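Only one protein chain is missing from this complex, and each of the others stays in its spot.
First chain written, first letter: the chains are A and B, and each begins at residue 1.
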Amino acid sequence: MTDDVALAAAGDVSAFERVYHAHLPRVHSLVRRMSGGRDTDELTQDVFVRVWQKLGSFRGDAAFSTWLHRLAVNVVIERFRSDTIRRQRLRDGDDIFETLPAPSRSRDLSMDFETALATLPDGAREVFVLHDVEGYKHREIATLLEISAGTSKAQLHRARMMLRRRLRPERP
Amino acid sequence: MTTDSFTDRLSEYLDGELSAPERAAVDAHLPQCAACRSTLADLRAVVAEAALLRNAPPARELWGGIAARIAPGRLPRAGVSPFRRAITSRLSFTLPQLAAAGIALMVLSGGLVWMARSGDPRADFQPISAQTELGPDTQMIAPANFADAHYDEAIADLERTLEAGRTKLEPETVRVLEENLRAIDRAIDQCRRALATDPANLYLNTHLADARQRKITLLRRATTLAMLGS
Partner (left out) sequence: MMRPGIAVLLYALAAAPVQAQERPSRAPQTDQTVPVSRGMRLAIENYAGEVIIHTWDKDALRVQARHPARTRINIRTGANVVNVSTNGPAGSVDYDITAPAWMPMKIEGQFNYVTIEGAQSDVSIETVRGDIVLKGGSGSITARTIEGEIQVEGARGTINLSSVNQGIRVTGASGDVAAETTNGSITFTRMDSKTVGAATINGNVSYEGTLADNGRYTFTTHNGDIVMTVPETANATFTVRTYNGEFGSSLPLKGPERSEIKRGRRAAYTLGTGSAEVEMESFGGAIRVRRAGAARTGR
């Protein structure tokens, strides 16, 4: 794999295609979850184009997958930065707590986890994916999403509570 | 602390992010509160499920679209560097529309003048605003219609020039430029909509003029790039 990365950095498109295939499932899933399923395929392509463009600046001083991952997160965040509604959702406490109703009692089956994830409001979902799925710390998330660590913690808790309700509708 | 405030802290408790005294308070609370215990168990379950999520590749093939953007069929010009040619072409090129668009975008309104600086592209993103101090209640004349017409004409000219030259730009660059032009358009649109209900608003008028100037600047940059490619 390191050889392919080095070859790709030198301009070898076939080597880059192998790198692409190796990382595709993880990148596609990350993008899908963070964006709530919006433009997932296009964003995935954007990520790999950006990786190709930035490959020359990868110094090999950290794991390639960590570097690629970070780039993927940045691409998704940049895309949704222009959505003003999203900005407001990230502010802690001053907007409506839920934008979608919790499933009613007549729904007998709990929602599939991925589906439930997609129904979360943007800010909560992004923080949840970064923290609980991808393992970033609050301080890192704060930098990535340009929010405070406190907002990150609040959004995480909010996401978990909403997921809890959607997965187990009988809970209060 | 109330039960609600305990509930609010449960995620931090779970993640080990509470201070020692806060943690102790929750530790003491849990044995007495079935609701909190149940919530905590649910939160643990949510975190556990998140960790088990599997990654899956997309349903359709995406490599083609990526390959087209990183190694497009169009080959770079062999031989002469485009910049050698550009040095002479920049001097001899005359585009009256470009010059006109760059020079002035003036909006005259009741004693206030916004003027867009021309010339040095490095400095022209900051329109000079010569402001007389108006209080919020001062009656203001709405921007004259002719300024709108000038702006529209300048934009149209630049867009036509860019359209003619866009095949000379890389597809990725075109995409980035278009996305950013759209972002500026959205900002302009928001200003316009706000102005519809508040036409004499000083901030909105200045901000709209700024956004329009930005669009012109970006179009000029894009057009210059396209010209260099010829």
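As a working rule, a residue touches a chain if its C-beta (ideal position, glycine included) is under 8 Å from a C-beta of that chain, and two chains touch if they have at least 3 such contacts.
All of these numbers come straight from a predicted model, not from anything done at the bench.
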Original post:
If the hidden chain were put back, which of B:Leu10, B:Val26, B:Leu40 or B:Cys191 would touch it?
Top reply: B:Cys191
Subject >> Residues from chain A at the interface with the omitted partner, ascending >> reply: 5-7, 9-14, 52-61, 78, 81-82, 84, 87, 91-92, 142, 146, 148-151, 153
Original post:
What residue numbers in chain B mark contact with the hidden partner chain?
Top reply: 70-72, 75-79, 81-84, 122-123, 125-126, 136, 170, 172-173, 176-177, 179-180, 183-184, 187, 190-191, 194, 198, 201-204, 207, 210-211, 214, 218, 221, 225
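Here is the rule we use: only the chains that are shown with their structure count from here on.
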**OP:** Express in whole angstrom the distance between the two chain centres, defined as the mean CA positions of chain A and chain B.
**Re:** 20
Original post:
In their shared complex, at which residues does chain B touch chain A?
Top reply: 8, 10-12, 17, 35, 38-39, 42-43, 45-47, 49-51, 53-58, 60, 62-63, 65-67, 69-71, 172, 183, 186, 190
**OP:** Could you please specify the touching residues of chain A with respect to chain B in the complex?
**Re:** 13, 16-17, 20-21, 24-26, 28-30, 33, 40-41, 44-45, 48-49, 52-53, 82, 84, 113-114, 128, 132-133, 138, 153, 156-157, 160-161, 163-164, 167-168, 171-172
